[in-house]
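Before any comments, here is the structure.
Then we have chain A:
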Amino acid sequence: MARALPKEWDIELSFAGNGQEALDAIHEGKGDILFLDLTMPVLDGYGVLEAIRAQDLPTMVIVVSGDIQPEARERVRGLGALEFIKKPITTDKINEILTAYGIIA
Partner candidate 1 sequence: MPSETKLDISEFHWMMDMLQTIDVGLVVLNEKYEIDIWNSFMENHSGLEPSAVKGEVMFDLFPDIPRDWFCHKIDAVFQLHSRAFTTWEQRPYVFKFKNYRPITGTADFMFQNITIIPLVSLSGKVDHVCILVYDVTDAATSKAALEQANTKLEMLSQTDRLTNLYNRGHWEECLEAEYLRCTRSRNTSCLIMFDIDHFKKVNDTYGHQAGDEVIRVTAQAVRDNLRLTDIAGRYGGEEFGIILVDTDSMDAHAFAERLRKHIEAMVVKHDSLEIKYTVSIGIAEMGSSLGSYMEWLENSDKALYHCKRNGRNCSTIYQPGMEGE
Partner candidate 2 sequence: MSDNELVLNEELRDVYQEVTNVAMGQAADSLARLLDVFVVLPIPNVNILEAGELQMALQSASDNESVSAVCQGFIGKGVAGEALLIFNDSSFHDIAKLMKYEGEIDDAVQLELEMDIASILIGAFLNGLAEQLDMSFSQGHPVVLGQHCDISDLISANSTRWNKVLTLEINYTIKDHNINCDLLLLFSDDSIDRLNEIASYLLE
């Protein structure tokens, strides 16, 4: 995932091993943009989305998942995710989305 991010993008990157760690990182202000997997131990991606919405956390969520069932896509959109990228991801796809949201030029 990290390898697919644009090289010239000037950001600080944090990794979370599961959904709870991700929430902790956002609370610490480490997550303006969150690339979120759905299948994770402790707290899965749906749980993270619910928590973000419930606590109104300041982060933009882009879901990156191997779960390509239409229902999974609908559910994460319903829970407030900006975008859904199916794995395996490519730099091109990420660039396209980051550009579309005006995050990179």
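Selection criteria: all candidates are chains of the complex that A comes from, given by their letters.
Assorted remarks:
Just so it is clear, a contact is a pair of C-beta atoms (placed from the backbone, for glycine too) under 8 Å apart; a residue touches a chain by one contact, two chains touch by 3 or more; residues count from 1.
Remember, predicted model here, so these are calculated numbers, not experimental data.
In summary, of the candidates 1 or 2 that share the complex with chain A, the touching one is 2. Per the touch definition, chain A reaches candidate 2 in the complex via residues 38-41, 65-72, 86-88.
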